[in-house]
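With one protein chain held back, the other chains of the complex are shown just where they sit.
Let's look at chain A:
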Amino acid sequence: MSLVGKPLSPQRRRFLQDSARAAGGCLVAGSLLAYLGRDARALPAEALRPPGAVPEDDFLGACIRCGLCVRDCPYDTLKLAELGVDAVATGTPYFIARDVPCEMCEDIPCVAACPTGALDKGLQDIDDARMGVAVLVDQENCLNFLGLRCDVCYRVCPVIDEAITLELSHNDRSGHHAIFAPTVHADRCTGCGVCEKSCVLPEAAIKVLPARLARGNSAEHYRKGWEEKAEKGGPLVEGIIDLPDRLPGPGADNLATPGGYEPGYNLPGAGQ
């Protein structure tokens, strides 16, 4: 098409100019909006989503910010983020465990109230909720780690003895006492936050964190030999003969060798 021979019609020129102007404006406005959207995704670590919430990446596309979950929460745990006050995306529901934890209602009214499925109706049993993971973040201040029997986080846990257990070990400091270490088992912890709320310290030593912060992740190809062996009920590779170790000379940990002795790992009281 030759631009030289035929003069462009002024209407067309006008139309193209207007369209370019509008499209340019939209590009700027759209970029700002997308930027705001990216900021809105940055959920503070202490802000927990209600039970059954879809992953945070999908949540802002699923939640219409109607507040029905907040209305049906019988313990006033949930609240809607307010513009410029809370660092959570405006109008979306969240709770701070240290303020009001989730009481884990059996009928999960917040999930039932959600009209869009941002809180997934697939969550039938509140024990399957994963709002976050409790982490004993400060062993240096935790009273149990200091050798006391505080035990409060363990006692209040709605999934007691499964989500939090007390692990016994020797108190090296006193030399003749025990330490009952509160230990969280992430596969059972719902992230309700009752432990964090109840921690007696001025600043909780156990905190519920979003799973992305609380947990590591083992590499896909890792296998735990002992688990695989237990599952199979025998050695994983057939036909392997466990030959006795033959070390030369007397004094080696080998009974088959003259002068040898029982290997350390078979001695009574050697652990394992």
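One rule holds in what follows: a residue touches a chain if its C-beta (ideal position, glycine included) is under 8 Å from a C-beta of that chain, and two chains touch if they have at least 3 such contacts; residues count from 1.
One rule holds for everything that comes next: contacts and distances are computed from a predicted model.
Peer 1: Have a look at "Electron transfer flavoprotein subunit beta", "SDR family oxidoreductase", "Acyl carrier protein" or "Ferredoxin-type protein NapH" and point out the UniProt protein name belonging to the hidden chain.
Peer 2: "Ferredoxin-type protein NapH"
Peer 1: Based on the whole complex, identify which of A:16, A:29, A:42 or A:236 touches the chain you can't see.
Peer 2: Of the candidates A:16, A:29, A:42 or A:236, A:29 is in touch with the missing chain.
Peer 1: In the full complex, which of A:65, A:98 or A:130 touches the chain missing from this view?
Peer 2: A:65
Peer 1: Determine which one of A:44, A:74, A:115 or A:235 touches the chain that has been left out.
Peer 2: Among A:44, A:74, A:115 or A:235, only A:115 touches the chain that is not shown.
Peer 1: Considering the entire assembly, which residues of chain A contact the chain that has been omitted?
Peer 2: The list for chain A reads 18, 22-23, 25-26, 29-30, 33-34, 36-38, 40-41, 54, 57-58, 60-68, 70-72, 79-80, 82-86, 89-91, 113-118, 121.
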